[in-house]
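Omission of a single protein chain aside, the complex is shown with its protein chains in their original locations.
Take a look at chain A:
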Amino acid sequence: MRLRTNGRLVAKNRPVHFTFNGKRLQGYSGDTLASALLANDQLLVGRSFKYHRPRGLVAAGAEEPNALVELGRGDRQEPNARVTQVELFDGLAARSQNHWPSLEFDVGVINAKLSRFLPAGFYYKTFMQPQAFWKHVYEPIIRASAGLGRAPETGDDHTYEHFNVTVDVLVVGGGIAGLAAALAAGRAGARVLLVEQTSGWGGRAVVDRPSIEGISAQDWVNATLAELDAMPNVDVRLRCQGAGVFDHGYALAHERLTDHAPKQGGPRQRLWRIRAGRIVTATGAIERPLSFAYNDVPGVLLAAALRDYVVNFGVAVGERTVIVTNNDDAYRTAIALHDAGLDVPAVIDARTSAKGELPEQVRALGIKVLTNSGIASVDGGKRVTGVQVCAQDGEGTVTETIPCDCVAMSGGWSPVVHLWSHCGGKLVWDEPHAFFRPDADRPPLGADGEGFVIAVGTANGHLFTAEAIADGFSAGRKAAKVAGHTRKPGQAPMGDDVAEDALTPVWIMPAQAPYKLRSKMWLDYQNDVKVSDVQLAAQEGFQSVEHAKRYTTLGMATDQGKLSNINGLAVLSNALGEAIPRVGTTTFRPPYTPLPLAAITGVARDELFQPIRKTPVHAWHDAQGAEFEPVGQWRRPYAYPRGDETAHDAVTREVVNTRENVGLLDASTLGKLIVKGPDAGKFLDMMYTNMMSNLAVGKCRYGLMCSENGFLMDDGVVARMDDDTWLCHTTTGGADRILAHMEDWLQCEWWDWQVYVANVTEQYAQFAVVGPKARQLLQAIGGMALTKDDLPFMQWASGQIGGFDVRVFRISFSGELSYEIAVAAGQGAAFWDMLVKQGEAFGLMPYGTEALHVLRAEKGFIMIGDETDGTVIPQDLNLNWAISKKKDDFLGKRGQLRSHMVDPDRWKLVGLETVDGSVLADGAYAVAEGVNANGQRNTQGRVTSTYYSPTLKKGIAMGLVKHGPTRMGEVIAFTKEGGGFVDARIVDPVFYDKDGEKQNV
């Protein structure tokens, strides 16, 4: 119901239209969806998770557990939006969730009728027989009734962005404590970021209106903001929630940019990734509900929330509101409601007396105050119709029934300690206030061993204006000082409050409530956890607060227990007869409120998911219709199908053409690491199994690199550039990994060696010109001398080809005459084009990675990642020739001496040919007789590479076989895809040009 008075945030001359479950409704600019729904008397907004009980709004802020709705449609549909945090805009369409067929009539409510059969943890005790029923019957039923919102059906078409900032002081919370902290830090000269989750500044103070510095809280807030706005070193943001605090002063803030104004362009939300010297948490406090029977009936709200709705939005929930409390603060609600012209039949106060200033003011207004009283039970189904009053210290005997349509409850306040706690800040139990507050002596520690989070204001347990504002100011000053900003910020602002009497902790109402009442006192509204559930958990031995939480699901709903945790914990402590601080809290985990995954993702979606690395000729490959395969972040052409060729046909053509004419491979992705310095030779002798220090300038050598455990991890050709420079080629996937590996050793073990490693992979384009006509082609183009004598096999030279400055390596991974030519990356495309153009006359065709694989397999060359898998040592691959016997040491040497590594039964590399010429399956195993101790079939080998060889016109394979090299000619059985076996003969792994005549011409 909209009031004529009040409503500081809404513009009553600017109506806004929206729908709820299709019904057209009207609110005002400045409303939240929550206040607009209440203004339209739409109190019922959802259904609870387990019992499908009707749910109405309880709170006005981020702590709201009930009012979750679905917004938008199609690629903008959003489930589980919290209406208290949704700002109203024209055209907003909201739908309630978790009911069938409708919000008003939900058949799921049958669960509520059966609730006595569904106590905490009931599902652990049943649904066990028969075994197959869990998967096929019980689980599907449970799943169907689970979940809250509908799953979206498509992706999200909004954009999201990330900001990275470094600040001296991050202040979270724009209430008076946070403003004071920002003011002090800003005046001192520190770089400050102040964030506030709502759309307005001032927090509680602008609702409850204490005076600050002799002026109204609102005026003080306005003046402070004006001052902050004028400071170049201070940045302030509304709609920006401090979401999480992580180690080393890292914090996240989540800013909603256009949620409230969807027609405005730009990103929807922004994630701030913040490095802060100090984080000041001024996050306020959250009011606690009281546990009385049927406290979940729509119309029962937090007392301060009711005040917020009246003062901020000019909205009342009911006409007759009963207030129930254990503290003075809730009397403010009585006054606010009374001032707004609403009826307050009574304040029910659980304390034995209420003589504070506020209760006296309330009495003076003619409102009845009942002390030592509580609510025995709330009447009403989908809406409160009255309350039954009882003595707080009794068992719930009803003394009076008060008709009403709204109940405002207050069980005291709990500081919002989440951000303080995320990174390990500890709490103390504050007995007089009955809440946990940050323990200043045990803050989360930064790398310097100092606390890097400072809690201030109500979030630090200071419920009164004077303390809260002074606390904020002094923390801001202190935080700035840590960053070296010592300018004097002046005097802390003075605040002034009405004095309040102490509260009396009340965990259940009435204190001696029998089971009948306790089983209807809700702690967690969304998950339907009641006082009796927590007590049952304690009875069954779930004593740890974590056990009780998990057994009952208390605090596990989308509000993460902001309202329920402390109340539940107190019930548990009482049930166990332990003090509350001994039982302790559950862990506070980020994020403070649920954080959209799209915001976490930012722009890293679709094409931008990861960087795509492209060689200088990528565009050419693309234009040729190449089929690409991802190799790390690179895209490499797998093959270049022509016309209606399949990829397989293309590979065959490319292989044959390379063997017969000349092929061209874009090898630019191969890693190129420059290793330079006086100790470079010594270093490479450690990195490679073979000797690299004695490689002559101008020569190339194939090298193997092993892990410390002796396993082969990379291979490639090393070329000696000059006296103290080597160029190490790595596999495509290996460049970054091997660079890191080298740096690891240089930085951690041999930090005194003078070696410098640079990754120049992207500085050069490198192409392999391969095949019997390779030399003819290059000679036709013209340039440096490339005959067998000018540039013999396994040497390199620099010079010019076709006017390009090049470096030419005579190395071969195909068994053919081959020149690998490097040019500066910027000239790569032009050089490639020239090769293609001039190559036409020689039948040149580009070939892709698959042809590369086939060519190398025909030659019996190993491939890292195929023949190796992290368990293979060079000796397994008969590569003993590449392991230096002269060197004292190299990485892997010691590992290779271990007993299992020298075991004669290790599987070794051989060639394999099926007896019927078919292609062996990838990954096939060779079986042996019998089974092992665990009943698994014995094996004696496996396939590591397998291809159809266009050159030999049959399947060829390489594999590792027990005693393989000594079993040439033997036929063994391999598994087939889909079952069965196929016979294959053990042969020499070199299938083509066994003597290596072709590459060495």
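In the analysis below, a contact is a pair of C-beta atoms (placed from the backbone, for glycine too) under 8 Å apart; a residue touches a chain by one contact, two chains touch by 3 or more; residues count from 1.
Basically, contacts and distances are computed from a predicted model.
**Q** Which of the following names does UniProt give to the chain that is not shown: "Acyl-CoA dehydrogenase", "Sarcosine oxidase subunit beta", "Ion-translocating oxidoreductase complex subunit C" or "1,2-phenylacetyl-CoA epoxidase, subunit C"?
**A** Per the UniProt record, that chain is "Sarcosine oxidase subunit beta".
**Q** Which one, A:R4, A:R116, A:K263 or A:K953, makes contact with the chain that was left out?
**A** For the chain that is not drawn, the touching residue is A:R116.
**Q** Among A:N6, A:T465, A:Q560 or A:T730, which residue is in touch with the absent chain?
**A** For the chain that is not drawn, the touching residue is A:Q560.
**Q** Please pick, from A:G108, A:G698 or A:G865, the residue that touches the omitted chain in the full complex.
**A** Of the candidates A:G108, A:G698 or A:G865, A:G865 is in touch with the missing chain.
**Q** Can you work out which residue in A:N13, A:T154 or A:Q747 touches the chain that's missing from view?
**A** A:T154
**Q** Have a look at A:M128, A:V398 or A:V915 and name the one touching the chain we're not showing.
**A** Reading the full complex, the residue touching the unseen chain is A:M128.
**Q** Taking the entire complex into account, which one of A:P590, A:G677 or A:G802 touches the absent chain?
**A** A:P590
**Q** Given the full complex, what residues of chain A touch the hidden partner chain?
**A** 49, 77-80, 116-117, 119, 122-129, 131, 134-135, 139, 142-144, 146-156, 244, 246-247, 250, 252, 273, 422-424, 515, 519, 532, 536, 539-544, 546-547, 550-551, 558, 560, 587, 589-591, 594-598, 600-601, 604-607, 609-610, 612, 629-631, 638, 709-710, 865-866, 869-871, 895, 898-901, 921-925, 927, 932-937, 939, 942, 975, 977, 979
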